[in-house]
Structure formats: C-alpha cells, structure tokens
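Mind looking over this structure? Questions follow.
FYI, not all chains are in this one, though none of them got moved.
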Amino acid sequence: MKDLEEFNDFRGRMNERILNSGNLNLKRFWALDSRAYEPGALDERTLELLGLATSMVLRCDDCVTYHVIRCVQLGVTDDELYEALNVALVVGGSITIPHLRRAFETIDECRRLQVEDPGLKSLL
Amino acid sequence: MKDLEEFNDFRGRMNERILNSGNLNLKRFWALDSRAYEPGALDERTLELLGLATSMVLRCDDCVTYHVIRCVQLGVTDDELYEALNVALVVGGSITIPHLRRAFETIDECRRLQVEDPGLKSLL
Amino acid sequence: MKDLEEFNDFRGRMNERILNSGNLNLKRFWALDSRAYEPGALDERTLELLGLATSMVLRCDDCVTYHVIRCVQLGVTDDELYEALNVALVVGGSITIPHLRRAFETIDECRRLQVEDPGLKSLL
Amino acid sequence: MKDLEEFNDFRGRMNERILNSGNLNLKRFWALDSRAYEPGALDERTLELLGLATSMVLRCDDCVTYHVIRCVQLGVTDDELYEALNVALVVGGSITIPHLRRAFETIDECRRLQVEDPGLKSLL
C-alpha cells in the first residue's frame, strides 16, 4: 500500500511545483488535461477507460496507476478493467506485458485499500 | 468516398493473403484481435472507442480508419467520437493532429456514405 | 511545389473543420499549441527548431513539413536546419532516415519557392 | 513493381542529396548504419532479420521495404520472413498489422521481380 501513497504524494507535490513555476502555458495544459475527462457525450467511466487504455499502449506506468485509481473510484469492475487492458495488450503487443503486470498489482492494491476506504478518498 | 473503398479492398485482399500464408501463429493473432472487440463486461461501442483512442495515440491512420468505421456502424455519434478523439489528443499531444485531421475526414466520408448505406454494410 | 500547396490546403481546410466541430476542448488545444511557439524566454527560431526536432524523433512527416516551413519563414539557414536534424537523427536513430529524406525534399522545395516568395507568405 | 522502383529511386536520390549537404555528422551516421549490417559474430541474414523486425515494431514502412529487399537478396525464405514478422507482430501488437500487410505486398513484389532478376540486382 505504501507505493500508492508514495505515488500520490510525489504527484501532488510536483504538480504544485509545476503549477507555481510561473509558466502559464504549463498551467493551461493541466486545465485542459482535467477537462478531457469531464463527462459530456461520454460518461466519466468511459473517458477514464480511454485514459487507461491509451496510457497502457504508450506504456506509462504512472499514467496507468492514475487511471486505475480513477476507474476504481468510479466503480469500474475488475472484469471491465481486464477487458480494457486486453484491448491495450492486443493493440500494443507483448511489449506492454511488464506494464500489465504492474497494472494488475495496482488493481490489487486498490482493492485492498477499499476495505477501509471504499471510495479511495485518500488518493488523488 | 473512393479512399474508403480502396482501404477496404486492400485490407480484405491482404488479410486473405496473410491468413493463407501457412503461418499458423499469424492466423491465431488475427483471431485474438477479433475477440478483443467482442462484447463481454464492456459493450461493443466502448471496446471500439478503446480501439479508436489507442490507435490514435499510436498514430496509425489505417487503424483509426478501421475503428471510425466500426464506431459509425455501431451508432456512435459525432460528439462521442470527438470526445474520444480529444482524450487521445490530450494524452498523445499535437503530434497526433495530422492523424486527427484524417480521422475527421474519415468521419465525414462515413456520414456521406450513410445517406445511401446507413449501416455502412459495404465496408469491412 | 504542388505537394506543399496540397499540404497547406488540406491543413487549412481540416483545421477549420475541427475548430467548427463544436467541441470546445479541441479548440482549446489548438490555442495552446499556437502559444507554445510564441517568443518568451526563448526566441521564435529556437522554439520552432524544438518543434522540428521533436517532430522528427516522433516521425511525423506533416509536423516536420510544418516546422521546416516555419523555420524557413523565420530565416533559419540550411546549416542550422541540418544540425537540428542531425541531433534528431542521433537521438531517434536510423528509423528516422526516411523522414529525414522527406525533410530534405521539403527544405529544397521551400528554397525553390523562396525565389518568387522570399517570406513563403503563400504558406500556412 | 513500379512502387519498388520508385522507392529505390527516391532513396538513392535523397541519400546522395544528404551525403552532399556538407554536414559531416550526417555522413558519419550513414557509414555507421551500413557497418551495423556487416557480418561479424552474426551473419548477414541474421543482422538483416534484426533490421526487419526492429523496423516493423517501430512501424516504418520504408525501413521494412529496405530490409525485405535485403533479406530476399540474401536468400531468406518466405517462411523465415513470416516467422520474423510474427515475432514483430506479437511484440508490437495489432498496431503493426497495416505495416504487415504492406510488408507481405513487398515480399510478393520481390518474388515477382525475381523471375527476371533472381538476385534483385536492380534494387538498392
């Protein structure tokens, strides 16, 4: 469980550092990034699954961790996560497998954390 | 409209060529690729949107064309397509913009084809 | 010379199509993309060279074409372009060579166009 | 058959253009690129298959075309090519499939050319 907290702390601290850097364009990108996952024609769960699958084929562990947490917070089930990850595996190939292993580890950590904190409110 | 037909013909002809090459593993991959988009815990529309967004961030025009056609066949609306493409744009960056332009062109071609063939049955 | 005009026309037409799609987030990304190349602590030439080199290692022909045109408009010399492209070649490897060939072709087309239109005002 | 000739001509013409650009580092990279495929501990066929598979997972059509031609010139059989391409497909995923289709088309064009020119001496 320590790893998700560490990820969460580093992410929060460095986001603040970047947003306070005085570079307005970086700040605007952060805003645009948040808006991309706000519900519109597609609901939040679908948007987060898109974030998860694109992060997986681009093989970014931190991005995968973020979207797994968000999916779990939104009530996405294990089977739904597995199917989204399977699309990413087929599209992106065996090169994604090490990231898939870590994604499963993150899913399992989230499920353990949910015993005490069902909404994963302590994260993100 | 010519372009989508040409894409469709080449795709069909070369798939047949590869599946008849005598290499069984290539054939098995094709089967696994099809299965990834069969409805299970996630419905077909969500799976195809995942295929579309992952193809866009990996910047494969033919893959984007394929999944746009499939999405249109499944009744995905323009606004839903735009939001999925926007997630891909934010995740994958401006380097995806030339592919986004071609994706919009494909969407428009599909909508024109739908006047005569609402289910796009002539394709794929 | 026909190719650069075709690129220019398609780019202009599809940008307009996307900006008029009604999806506000796509529009915001376009604005952020423009702002990234506005002079600040770094001058416009350096920013465009960064655009060129990043486009080359990510192997996007249309993006390379765009930044070559912008560099030429800003007075970047052939030798400066070659050195920026060489950094991209060393960083990105021989897989960038086909894109390098097309970049050199675009540079040569720009130089020919400059005989009649030194500022390449007919483009972008 | 026209396509391979066109590829061959453009490649030759632009290589000459780049090597005569006066940028010595670009020239050195070209030399290093050639040396990588010279037989040493590994034979030329194995080295070219490595060039082919890496080009396929990085999804560079021109690079794939080049290494298919070289493999055919070195007597690599269809079944050997298919197995190397299958490794690339599994490693790189379905996103490589459009490039695989074009690779099979190139293999077939090479085999047709070989009827008149068994060593494909007219190419590269």
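Per-chain residue numbering starts at 1, and chain names A, B, C and D are given in the order in which the chains are listed.
As a working rule, a residue touches a chain if its C-beta (ideal position, glycine included) is under 8 Å from a C-beta of that chain, and two chains touch if they have at least 3 such contacts.
Note that the structure is predicted; figures quoted are calculated from it, not measured.
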Assembly copy number, counted for this structure file with 4 shown: 6
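Note that only the chains that are shown with their structure count from here on.
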Self-contact between copies subunit B and subunit C, residue sets same or different by half: different
Repeat of interface C-D, chosen from A-D, A-B or B-D - more than half of residue-number contact pairs shared: B-D
Degree value of the rotation bringing subunit B onto subunit D, based on Cα positions, nearest 5: 120
Subunit B-subunit C separation of Cα centroids, rounded to whole Å: 28
Chain centre separation in whole Å, for subunit C relative to subunit A (CA means): 33
Residues of subunit B touching at least two other chains: 33, 54-55, 58, 63, 79, 82-83, 86, 90
List of subunit D residues in touch with subunit B within their complex: 59, 78-79, 82-83, 85-86, 89-90, 94-95, 97-98, 100-102, 104-105, 108
In the complex with subunit B, residue positions of subunit C that touch it: 10-11, 14-15, 17-18, 21-23, 25-26, 29, 33, 54-55, 58, 60-63
Touching residues on subunit B, where the partner in the complex is subunit A: 32-33, 36-37, 40-42, 46-47, 49-51, 53-58, 63, 77, 79-80, 82-84, 86-88, 90-92
